[in-house]
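Of the protein chains in this complex, all but one are displayed in their positions.
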Amino acid sequence: MEQKKVIEDLKKIFSEKIKEFSAQFGDETIVIEKDSLLDIVKFLKDKPYDFVMLLDLTCVDYKGQQDRFEMVYHLFSLSNNLRLRVKSRLPEKNPSIESLTSEWKNANWLEREVYDMFGIQFSGHPYLRRLFMYDGFEGHPLRKDYPLRKRQPKIQMRKEDDI
Amino acid sequence: MTFRIQEEARKESLLLNMGPSHPAMHGTTRIMLELDGEKILNAELEMGYLHRGFEKTCEHKTYFNLLPYTDRLNYVSPLINNCGYVMTLEKMLGIEPPERAQYIRVIMCEFSRVCDHLTALAALTMECGAFTVFLYKMKAREFIWDVMEQTTGVRMTTSYIRIGGVRADLHPDWRETTKKAIDETRKVLKDVSGLLDKNKIFLNRTRDIAVVSPEFAVNYGWTGPCLRSTGVYYDVRKAHPYLVYDKLDFEVPLGERGDNFDRYMVRMKEMEQSLRIVEQAMEKIPEPSSPSRLMAQGIEPSEAIKASRVKKVEDKIKLSPNLEGSEKEKYRDIMAESKGHIVPPKEDTYTNIEGLIKHFKFFMKDHGIRPPKGEVYFSVEGGSGELGYYIVSDGTDKPYRLHLRAPCLHIVSSLEEIIPGHYIADVIPTFGSMNMIGGELDR
Partner (left out) sequence: MKGSFITTTFNSMLGWGRKYSLYQYPFITACCGMEYMSVACAHYDLDRFGMGWTRFSPRQADMMLVVGTITQKEAPVLKTVYDQITEPKWVVAFGACAVSGGIYDNYAVVQGIDKIIPVDVYIPGCPPRPETILDALIKLQEKVQKEGHEWRWSKKK
């Protein structure tokens, strides 16, 4: 099973849902509509394509563009040794997308991380809570409008003359 | 705010907190357990106590300046993180380092991998009660750190692997130190094997505990020694070979059952294979094109600068000792030929105008390394699995987004599902065999 055949099959079957194909620096990438994520992923997971491993799940914030957030998924096929990148754009107001926890179990923590850092809701996630930051932290740190040094201390710091 | 385990707990069971500051937590994570006597019914893990804002910090630093931050990610094998980041950038810029630099990188990466496995197993066995094994392995690790210190100058967080090659050539006495490190490590591995492999107490604590099937492991995205202990053959060095791994001959050990003992055995055998790789690299490494020179020979720098105002300086210049290994004649071996992406040698910077301009354009704000617009993903085989970097560049000298694919996160997230059904005392070897490193998990 070669990379080219996967792309051709995807073009044939999902032609209206995939917006763009590219292969910059040798990484195959497809950009899809956000509603068709689960269908494409289930199709890729079956044999003979066999993309059984979700390598990574992350988000990029393009502030200033119309669809601000872009979800990026990296899939990997063990038996064919192929990698594929799936991307999907989300709007700025109420960004939300389907959760992949029904297909892969490590999507649980990865999606919690994206929710914590960017504020994207995942529909169907069993337990969407902050992963890195603590309760009481306001805001989503990795967004471009959150300043780098804005601290929200959890306990009171000692005064200057006591140090 | 209540946790999931508090909401789901039965009335008669006991909730136990193995808090963030705990001797067996490898740093800081918090495991909450719901117990019925000593049997575990439910578990929840809370992490994020070492979240240092790596990804956000990287968006505010240039590509060259953020190299020290990558050292502190997986701090037990620091050179592998360096290597991963630098190779991702080289894929984007289209640079290939010279062959001697690639062999040096392989030697350093394999020594880092041995350090990672030594530390992981030392912590695992110390928490099970075998303190002698911990002391033996720390002794072996000191010899390996001697090798790194001789070439790079620092024991741990080195920032040695640079874009285009390495920072400096190997020390002239490197062969003796490397040979000593390999011999001492082999002795220690033999002793530890004799102490633990057939030890009834250790086998009772690790055999058939936390058994993981291959389908479960692949579904959770496990990679590295933990995946190989279940029987799945996937190693990034064999599947997508990088550097000179396709020229070196090594095996990839596989486990059978996927329990704690198999994770221990896979790591012990991988250390032996890594030492084999280092020995082969020691033989195959190409000779340096110029012999190593004593730093005290040559003309004084101030004279050279004065002479360069009249005509080009051809004599050797006396450099300071901390530039040892990165003299101009060694640059052919250790750095690629590339415009604008590497730091020029110090002799050029101070004596001719082209070197000065290159130096200026590399370090000044808004100049420097500016990759083409786009995104790239590249992965290397780290100590715990596939360590991947995803960089999005917008054409300026700072990355727009840098994301790390941390191998520990996928492995540790499955602890909540593996642990119920076992006893409290099984949490310690299971968590230890997963090799959680806080800097990589929490970034």
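To keep things simple, chains are lettered A and B as they appear, and every chain counts its residues starting from 1.
To be clear about the criterion, a residue touches a chain if its C-beta (ideal position, glycine included) is under 8 Å from a C-beta of that chain, and two chains touch if they have at least 3 such contacts.
This one's a predicted model, so the numbers in the text were calculated from it and none came from an experiment.
Summary of contacts with the chain left out: across B:Thr57, B:Asn204 or B:Gln297, the touching residue is B:Thr57. Screening B:Met138, B:Leu195, B:Ala239 or B:Ile424 against the full complex identifies B:Met138 as the residue touching the chain left out. Contact residues of subunit B toward the unshown chain are 19-23, 27-28, 48-53, 56-57, 68-69, 72, 75-76, 119, 134-135, 138-139, 141-142, 145, 155-157, 438-439. Counting over the whole complex, subunit A has residues 133-134, 141, 146-155, 157-158, 162-163 touching the chain that is not drawn.
We adopt the following convention: only the chains that are shown with their structure count from here on.
Separating the centre of subunit A from that of subunit B, both taken as means of CA atoms, is a distance of 25 Å. Contact residues of subunit A toward subunit B in the complex are 24-27, 52-56, 58, 60-61, 72, 74, 78, 81, 83, 85, 104-106, 108-110, 113, 117, 127, 130-135, 141-142, 146, 148. Those residues of subunit B that touch subunit A in the complex are listed here as 1, 4, 47-48, 51, 53, 55-57, 60, 91-92, 218-221, 232, 234, 239-240, 374-377, 386, 388, 390, 392, 400-401, 403, 405, 409-410, 413-414, 417, 442-443.
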